[in-house]
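Note that one protein chain of the assembly has been removed; the remaining protein chains are unaltered in position.
And now, chain A:
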Amino acid sequence: MSTSTQSQPAAAPQRGGEYLLEVQGVEKHFPILRGAFFKRKVGAVRAVDGIDLAVKAGETLGLVGESGCGKSTTGRLMTRLLEPTGGKVILEGRDISHLGVSQMRPLRREIQMIFQDPYSSLNPRHTVGSIIGAPLQVQNIKTAHGQKREVQRLLELVGLNPEHYNRYPHEFSGGQRQRIGIARALALQPKLIIADEPVSALDVSIQAQVVNLLDDLQREFNLTYVFIAHDLSVVKHISDRVAVMYLGKVVEVGPRDGLYAEPLHPYTYALLSAVPVPDPDRRDKAQRERVLLTGDVPSPIDPPSGCRFRTRCWKAQDICAQEEPLLRELQPGQTVACHFPITTEERSGKGAQAARAAAAEIPVAASTDPFAEPIA
């Protein structure tokens, strides 16, 4: 497995400079330990297993996938909140994969993160002022009119009342808390912000407010976003390019419009067809042509050989089990890791219905997770 990870040149050109952030063949395996006194390693969760991604300055890269596909781990590797067990993370041409805490600290001004849960990502015992001011203090940044003024400027920037400087997080609603998280991320004027499910905990009407705020801030400060989410509609709205992950691998990367209109990987296709259509008049057509995957995502402890999607794929052949497909560029800018990409005929009408029928035929695999069974 580990030998095949650095051999996918299509997604990440070797030259530095034009990309703000690159990950090359990056891996994160979490060890599984057993034993009372002497912990021995009995396996590893291959959360991220050799992915290549590159983020251009000024763009928004959407990262989608289902829970457990490794998208959040990827985000944490990019911000170096986690250390990769293999591969490289390159920020502006500099390899930051294994830098220590103190070496990373100056670089934290460049990359900041917005977290999913606005309830648990703010310390309830700190005031808003000290939460947003914390990055300034840690980095020892002196602002022109003092820290309080700077924090109040940030509060105003994200649409909160600057007079709420001394309030505590519990005095704010979910949407307002998420704005506090955004203000904290903006405090150091970063170039890159990794947003991990920033709107999924919010109500629809509030979600739109925060999405618009992120849009405005990007335009004003020329920010680069990596937007991690499972909601395909929000990702479509906000992203320039989209990467689709499945079981620790990137299966497809492409420009937003191309990828949503003409997905090439069967998994992307199934994922997009599963999105509920908010249009009652078209629901019958959508349901007839919807590809329903059977079963669940296999365990990342013991992923299938070859292509990881083959156990649920209706197009799988023998080669899919033997050979891992590499990312190759089939449309301009759109790369896909699949031996048998989706064709135009399969995208609608009879072809789509045939795909639906074929996908429904696949037997549900029994759990392959060796650690899910009770210890006999």
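We take it that a contact is a pair of C-beta atoms (placed from the backbone, for glycine too) under 8 Å apart; a residue touches a chain by one contact, two chains touch by 3 or more; residues count from 1.
FYI, contacts and distances are computed from a predicted model.
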| item | value |
| --- | --- |
| Among "Cytochrome ubiquinol oxidase subunit I", "Succinate dehydrogenase", "HEAT repeat domain-containing protein" or "Dipeptide/oligopeptide/nickel ABC transporter ATP-binding protein", UniProt-listed name of the chain not shown | "Dipeptide/oligopeptide/nickel ABC transporter ATP-binding protein" |
| Residue, one of A:24, A:147, A:207 or A:311, that touches the chain absent here | A:207 |
| Selected residue (touches chain absent from view) among A:103, A:173 or A:189 | A:173 |
| Residues from chain A at the interface with the omitted partner, ascending | 66-67, 173, 175-176, 203-209, 211-212, 215, 230, 232-234, 236-237, 256-257, 260, 270-283, 286-287, 290, 292-296, 363-366, 372-374 |
